[in-house]
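== chain A ==
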Amino acid sequence: MARKITYQQAINEALSQEMSRDPRVIIMGEDVAGGAGTDGEDEAWGGVLGVTKGLYKKFGDRVMDTPITESAFIGAAVGAATAGLRPVAELMFIDFMGVCLDQIFNQAAKFRYMFGGKAETPVVIRTMYGAGFRAAAQHSQCLYPVFTHIPGLKVVMPATPYDAKGLLIQAIRDNDPVIFCEHKVLYTLEGDVPEEPYTIPFGEASVVREGKDVTIVTLGRMVHMATEAADNLAKQGIKCEVIDLRTTSPMDEDTILESVENTGRLVVVDEAHPRCNIATDVSALVADKAFDSLKAPIKMVTGPHVPVPFSDVLEDLYIPNAAKIEAAVRLVMGKKN
Partner candidate 1 sequence: MQLSKADLLKAYRMMKTIREFEERLHVEFATGEIPGFVHLYAGEEASATGFCMHLDGRDKIASTHRGHGHSIGKGCDVDAMMAEIYGKKSGLCGGKGGSMHIADLDKGMLGANGIVGGGPPLICGAGLAAKVLKTGGVAIAFVGDGAFNQGTTAESLNLASVWRLPCLFVVENNGYAEATSSKYSVSCDDFTDRAAAYSMPGIAVDGHDFFAVYEAAGEAIKRARSGGGPSLIEVKLNRYYGHFEGDAQTYRGVDEVKNIRATKDCLVLFRRRVEGAKLLDASELNKIDADVMAQIENAVKKAKAAPKPTAADLMTDVYVSY
Partner candidate 2 sequence: MANNQARGAKVGVVANPAAGRDIRRLVAQASVFPIAEKRNMMTRAFSALGTTGVEEVLLMPDGSGLSDRIQRALKLPLPEGQTWPKISFIDFEPEDSPADTLRAVKRMVEQGVGAIIVLGGDGTNRLVARAAGNVPLVSLSTGTNNVFPVMREATIAGLAAGLVATGQVDVAEACYRNKLLRLEVNGTPSDLALVDLCISDELFVGSKALWRAEGLDQLFVSFAEADAIGLSSIAGLIRPVSRRAPFGLWFDLCAPVQAARVVTAPIAPGIVVDVGIEAVNSFALGEAVLVRLGRGVVALDGEREVEFSPADQVVVRLAEDGPLSIDIERTMMLAAQHGLFVRNTPVARGAGVRTAQGG
């Protein structure tokens, strides 16, 4: 039965169902049990924002609190994956990738190729990203383009509770290393989610809204900003097709190109910094493979090339929003031939 639950509950449910289904699935991370070894074990935190709450009580030792030691436990998750487990490691904030990146990009990502196709590393690294929490420069970044750059990794960016559950189950069952990026602002978002386990294949974008005038390619939290913009623009008679990439690696090139071939106009919305991000990647794809379809220059709406600021005024300025997206869409519409 589908019913409305939050993005956070959807993630929790995916973990719980997969742990029930497969004893090889374990969870590890800082405070994922949260309270292991204390008197309050039963009421354990379940993650710094409570995403894994209740799993420790249900699965005991398979939900493992780690010391604050990202290099060791992310590496341990990778090693355990090569040795028969299917670990889901939580890298609390994507910003912390700096202290464990080697284990992700030099080890996990490369094993299969370096070892001649014989290694399987079914590890999932769940991590929180994005601005909007007044969490400043070291807890707010959108670093998924870095992972997207690296062959051997899959990068997943769910925007809705439904996608969060299905993509996480897929990630856990997938035999490659997966970076599963959760936008912290979305945790409280509600949506219809089936109770049963289900999967969503990687590399399949979701067309959130159909339209014939402009293609808006986006991902993560920006899907909701883009949809809001599209709603507003519809009232002005501009029909936007909103594409949620859902995964940046693999990326659903066909859906992007098909749409741009229909609309002839592209706006790409990405919360990440503007250099070498998903917006530039999608723009390059379209410029390379569908240039002749374009009726107007491509516009990118992204965060600026500055660290994420702390003060609310500044952070709000930083984050792309519906108004900026609408402006970009109107701009590409204005260049109609």
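Here, a contact is a pair of C-beta atoms (placed from the backbone, for glycine too) under 8 Å apart; a residue touches a chain by one contact, two chains touch by 3 or more; residues count from 1.
If you want to know what made the cut, all candidates are chains of the complex that A comes from, given by their letters.
The structure displayed is predicted, hence computed values, not measured ones.
For chain A, the touching candidate in this complex is 1, chosen from 1 or 2. Interface residues of chain A facing candidate 1 in the complex, by the touch rule stated above, are 24, 26, 61-62, 64, 66-67, 69, 71-85, 87, 102-103, 106-107, 110-120, 151-152, 154, 174-176, 203, 250.
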